[in-house]
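One structure coming up, written as structure tokens, with questions to follow.
Note that this complex is displayed minus one protein chain, with the remaining chains in position.
Then we have chain A:
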Amino acid sequence: YENRVVIAFLYVLILQHNRFVSDSKGKEPDVLFVGDSLVQLLHEFEVWRKLFSPLHALNFGVGGDATQHVLWRLVNGELDHISPKVVVLWVGTNNHGHTPEQICGGIMAIINVIHQKLPHAHTLVLGLLPRGKSPNPLRERNASVNALVQAEVASLSHVSFLDMDPGFILSDGSIAHQDMYDYLHLTPQAYQKVCQPLHERIKSLLDKHAP
């Protein structure tokens, strides 16, 4: 059974990857978003059209992706033929079975590939969000990843880190379904909350990048 699920999943992944590779030919994005479903779903809501399309952004998010999948995609064509000024990277929450150190290592490996292929681009790494309705080990794991990544990129001039949590965890420790409809994925209203500061940060990075 698991083999069939894996095969179906890989099949969809490969098709989406091929589409992204052909998407990058002929487009000239200034901003490239890459990551998992939190990136992918962002494209489907109004906030994308309002805040990020005007910045000439491309969206290479794939639901379910962990760091190793994003790494594979970027090594295998998704950074070819484009020269974005800013790459926004949001991945890590799907790395089940990996330690925070391993997940941080995966994120750093992606950052290195981006830097090799796009030496003039700035990478903006987004912090992993808390998840689950109540306190649970994945919240701790994601917070640890954020701390590790933040420390590692502090000394790199071509990378910066942005904490994306506007305070999703309420005083009783719960996350509201009005923010995460399945306690993982963001509602349109939650995307509005997290995207304002993200939009500001990307704009200031683009301004710095300009000659």
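The rule is simple: contacts are C-beta pairs under 8 Å (C-beta built on N, C-alpha and C of every residue); 3 or more make two chains touch, one makes a residue touch a chain; residues count from 1.
As a working rule, contacts and distances are computed from a predicted model.
Participant: Per UniProt, what's the omitted chain called: "dolichyl-diphosphooligosaccharide--protein glycotransferase", "Small ribosomal subunit protein mS29", "Phosphatidylinositol glycan anchor biosynthesis class T" or "Platelet-activating factor acetylhydrolase IB subunit alpha2"?
Facilitator: The chain we cannot see is recorded in UniProt as "Platelet-activating factor acetylhydrolase IB subunit alpha2".
Participant: Who touches the missing chain here, A:N76, A:Q116, A:N136 or A:S204?
Facilitator: Hidden-chain contact among the options goes to A:N136.
Participant: At which residues does chain A meet the chain that is not included here?
Facilitator: 1, 4-5, 8, 11-12, 15-16, 19, 40, 43-45, 62-63, 96, 131-134, 136-139, 177, 181-185, 187-188
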